[in-house]
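For this depiction, one protein chain was excluded, whereas all remaining protein chains were kept in their positions.
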Amino acid sequence: MASPRREQRRVGGSERIGLYTLLRLERGGLEAGLPGQFFMLDVPGHIMPRPFSICLAEKDELAFLINPVGPATRVLCELERGQKIGLFGPLGNGFRTDVKRPLLVGGGIGVAPFPYAAQVMGNPPVVLGFRTARQAEAAQLVPKAEVCIEPQLVTELIPGVPMDVLACGPEPMLHAVHALVPDAQLAWEAPMACGFGACYGCVVELDGKSRRLCVEGPVLNGRPPALPLIDDEEEEAEA
Amino acid sequence: MASPRREQRRVGGSERIGLYTLLRLERGGLEAGLPGQFFMLDVPGHIMPRPFSICLAEKDELAFLINPVGPATRVLCELERGQKIGLFGPLGNGFRTDVKRPLLVGGGIGVAPFPYAAQVMGNPPVVLGFRTARQAEAAQLVPKAEVCIEPQLVTELIPGVPMDVLACGPEPMLHAVHALVPDAQLAWEAPMACGFGACYGCVVELDGKSRRLCVEGPVLNGRPPALPLIDDEEEEAEA
Amino acid sequence: MILNASGCLDALTAPRVARSLDIYVAKTITPEPMSGNPQPRLAETDFGLLNSIGLQNPGVESFCAEILPRLEELGMPFWISVGGANAADYARVCERIGERESVSALELNLSCPNVDPAAAGAAEIVAACRAVSDKPLYAKLSPHLPDVAEVATGVIEAGASGLTLVNSLRGLVLDEWTLEPRLGRGVGGYSGAAMRPVALAAVYLCYEATKGAVPIVGVGGVQNGKQALDLIAAGASAVALGSVLFGDLEAPERVRTELEQEALARGFERPGEARGAAHRPSAG
Partner (left out) sequence: MILNASGCLDALTAPRVARSLDIYVAKTITPEPMSGNPQPRLAETDFGLLNSIGLQNPGVESFCAEILPRLEELGMPFWISVGGANAADYARVCERIGERESVSALELNLSCPNVDPAAAGAAEIVAACRAVSDKPLYAKLSPHLPDVAEVATGVIEAGASGLTLVNSLRGLVLDEWTLEPRLGRGVGGYSGAAMRPVALAAVYLCYEATKGAVPIVGVGGVQNGKQALDLIAAGASAVALGSVLFGDLEAPERVRTELEQEALARGFERPGEARGAAHRPSAG
């Protein structure tokens, strides 16, 4: 894998999907990485870049699904075709996708990595939970998704048979999934300033120790952490 | 005189005159004040407003002549028709214009107050000095101006007979004028953050005492200082 | 309550603006006249303002003779800011000005970045002033203290009635080409938007340490009502406007209106109810 660099890319398009926005960036030779990996996106007018999961990876395009929860995400949702923004990735550890009995489980904006995952994995079964019907519109991005809306919870859609679960969503949902499926691969979130292990801002407690989520995750119980993140020139040359 | 307020005005036009730029703002009911008084202009992207002499006052328009010497003046020179900026004035003490044997003496951008002064005073004799021919193009704004370019100095154009001199220009020029004509009215400059006596940034030494130029000037040997600058509501009502 | 920050407004040249405040705070007065620092005294920075006025003032005698009577004519409450080089200096000004009934409070400027650091400790100065005056004494502290809360509790023990937090930071800007300091004095006071989080932190820590027992005037970078509300939530009981006044004379009225709206929008009937809200354990 080549070393990620900060690149400038043009917005190819931006569309509302329910409450979220799908931001399409020209790919121009960027690696997409593995489903569950993320990019740091620069945000005009903001100092810290922000992390977003790869949602769609086409030959000419990388797309991110963005939930406008605060000032920076609101700016990203308003970007227009032709504007340039910086991005940096792919970063972190993605999902292991070569599993036998796959099931993708998403909650809310946690659907973001699954359109790409479904594509890579040949459209496995997917269950998605949302708080409102407007948010549930994002399910259209994932073929064959079974969808529920609160008060029904997405964990109720997980079948009682052993499956290899890949999950992404809010913290309470991930804990619930973990309780049902202890070996599920879970994609977590924490505030991130760098995305490559430099700031120690994204630390979470793992096995009683403080660990950087951007280095050890965001997917945990997944692949073992791969260091270094920003590879050596030499390794790059070999890649 | 009514109390000055911060107002927003549209740029009516902007034209290069040699090295300077004449910035025309829609007047919309603003008082022009007296020649030699100034306005604080807000500068997009900058924190401190900047002081500029009233250059032209038409019925529908106030114009300022701006020398692009630094970041803020460069921004003002690039403003385009239709943009809005804030301005605040008229401020300070202007020239006494009811003099018997008037002569206006300007150096460089010190020409700025004289188009308006000449209009108010019925086109008195004017002598202007510039460093280069490009700067001297600004002389076209003042009818009947006699112009010299360095190495000739503007003081050489001051006739040997007693005259009531109004002068504006760089510090060395003002000192030279003062040496020739001790009772000349001189318009000075100092960095200003407020323009109305609040910051004590514009202090100059006068008669051995530190004095605020925006309150006592910018024209000295002129009218005695008029306090308060930001009048009482009551006084306003009377005005 | 909206005040001006000391040194950022002259009520005599701008009485209308002064009257739009709840309290007017005069520029720092020292025992003897001070002519202040050399020009240039002002420079803009990317996100704030640098100044080195240097406590220019006519000295306490001339102040009492010429300026105080005219402040009294304004017919509004006002505070006088007091400076000096040592505790005796401060006490002398407090004693002299404290005679005047018209003066509502004395603010002790323990923190000017443009004069050499006061040799005497802050608490010692406060105690000396308390000994000569019964007026409310506000201790105005510098952000350049290793432990601002410790100094705050110290000055209160010494007799301060309240705190003003904070004075400007020490900053420097160089000329783009010569690389020499843009201010005549070199280093100056750095104020404005850039220091807002620093002022907030000082208010927060001092409110915590004093358990809200004394009034706190929050100062630093306030440009709108939301930023004023932040200071109140951190623990301020009043907010002072500084360099924002140079560019916006309507700021006191605007900030007051915005502050009321921002407080209401967060469920506080009056801005004062939000005092200390940042310290409350979360309801959710």
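For the reader, a short list of remarks on this structure follows.
Chains here go by letter, A, B and C, matching the order in which they are written, and residues are numbered from 1 within each.
Basically, contacts are C-beta pairs under 8 Å (C-beta built on N, C-alpha and C of every residue); 3 or more make two chains touch, one makes a residue touch a chain.
Treat the numbers as computed from the prediction; the structure is a model and nothing was measured.
Within the full complex, the chain left out of the display contacts the shown chains A, C. Taking the complete complex into account, C:45 is the one of C:30, C:45, C:81 or C:210 that touches the chain left out.
The chain not shown here is touched by just one of C:17, C:34 or C:205, and that residue is C:205. When the omitted chain is restored, the residue from C:3, C:64, C:259 or C:274 that touches it is C:274.
Although one chain is not drawn, the whole complex shows that of C:15, C:54, C:181 or C:252 it is C:181 that touches it. For chain A, the residues in touch with the chain missing from this view are 3, 5-6, 40, 42, 46-49, 72, 86, 88, 190-194, 196-205, 209-210, 215, 227-233, 236. Chain C residues in contact with the hidden partner, per the touch definition given at the top, are 45-48, 50, 117, 142-148, 169-174, 176-181, 186-187, 190, 193-198, 200-202, 204-205, 226, 229-230, 233-234, 266, 274, 277-278, 280, 282, 284.
Here, only the chains that are shown with their structure count from here on.
When every chain is reduced to the mean of its CA atoms, the largest separation from chain C belongs to A. In this assembly, the C-alpha centroid of chain A lies 48 Å from the C-alpha centroid of chain C. As a whole-number value, the distance joining the C-alpha centres of chain A and chain B reads 60 Å.
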